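Note that one protein chain of the assembly has been removed; the remaining protein chains are unaltered in position.
Now for chain A:
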Amino acid sequence: MPSSRQSVQSTAEASAPLASLRRSGQLFETERRLNAVLNNASVSIFLMDDRQHCVYMNRAAEKLTGFTLDEVLARDCPLHDVVHHTYPDGRPFPLQDCAIDRAFPENNQERGEEVFVHKSGHFYPVGFTASPIRDDTAKIIGTIIEVRDISEEKAAAERQRLLINELNHRVKNTLATVQSIAAQTFRGKTDAAVRRVFDERMLALSDAHNVLVADNWESASLWSVVERALAPHASAEVDSDRFKLSGPDARLHPKIAVTLSMALHELMTNASKYGALSVPEGRVAVAWSVRHEDAGSGQLELHWQERGGPVVVAPVRTGFGSRLIERQLPMEFDGSAEIVYEPAGVACRLQIPLTELGWHGQETATLQGAP
């Protein structure tokens, strides 16, 4: 039975094509899976050869660029010249200036944002990551580029910018409007001195908001808050030694920035009316320290000390300033505040816990989950 013997004899030889057949079956399966992954990915993927020509693009990439893979292959030129050839202002964009294509020549991963040109001619912003790919000997043989359309993100960022500008404008305008209404309403009916107190408080509030505007309402610099609060008096002074400020800068939550500004304004006003700043030789020292605790939180200790003024007499009545500082401020921030009317000069000591910055508050998760 030659045939049966042959088949036994040929087992070794026959197994070779069988294995290769099995391997090609596995390869086919692998390719099928890879295509399923690539063509269902929402990110656009391009594979570039060593000449920066695109040799593969997935379905998302075809949709993004408007070109099919066949069209790109038929162009037989670097991908850059197909999708990235022109700057939005119309100037030509040469390949050698392109950061995406630099991933290959410069041998490392490049990330960034660029503006591509669609097949139909319109421009669209993209975020990209370009990574070199290597052969078995670590030689770079091409680049893989992932690209995302970031039009939505750009539009959202732009809307946010416009909103913040509008917010800045509205807040400043509203404060100015309140000031004007007060001026019209109380003209001739109120003591000019009372009006001045009101105007100065409005100004202090407005200044506090200027510090916030500088940082998109996310936080304010402690130094700026102190400097701005003292500025109305400091700028009028010839003697620059009148104020001694010492302490590290820190980022303050907007609420702390506004209330602290108002508190310092009240201390200043009191000092210039009755305290150290009411006489030429008086001095004010403002010293503070920030003790950092765990991430994002800490404790601010601020000490206001007047020297060289008239002998201090404790006020008989609790005014706006001391109510704001000694009562409201500790309640608002869970801190403490004390004004001491020492004969040698008014002293104020504030302790304010510094909470996490930003618009998302400190205890939301723990407290709302509490029974």
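Convention: a contact is a pair of C-beta atoms (placed from the backbone, for glycine too) under 8 Å apart; a residue touches a chain by one contact, two chains touch by 3 or more; residues count from 1.
Just so it is clear, contacts and distances are computed from a predicted model.
Chemist: Pick, from "STAS domain-containing protein", "Putative ABC transport system permease protein", "Response regulatory domain-containing protein" or "Polyisoprenoid-binding protein", the protein name that UniProt gives for the chain of this complex that is not shown.
Modeler: Choosing among "STAS domain-containing protein", "Putative ABC transport system permease protein", "Response regulatory domain-containing protein" or "Polyisoprenoid-binding protein", the correct UniProt name is "Response regulatory domain-containing protein".
Chemist: Given the contact definition stated above, which residue among A:H169, A:R196, A:R291 or A:R323 touches the chain not shown here?
Modeler: Within the whole complex, the residue contacting the unshown chain is A:R323.
Chemist: Using the touch definition from the top, which of A:R51, A:K255 or A:K273 touches the missing chain?
Modeler: Final answer for the missing-chain contact: A:K255.
Chemist: Tell me which stretches of chain A touch the chain missing from the display.
Modeler: 255, 259, 262, 323-324, 328-329, 331-332, 334, 359-364, 367-368, 370
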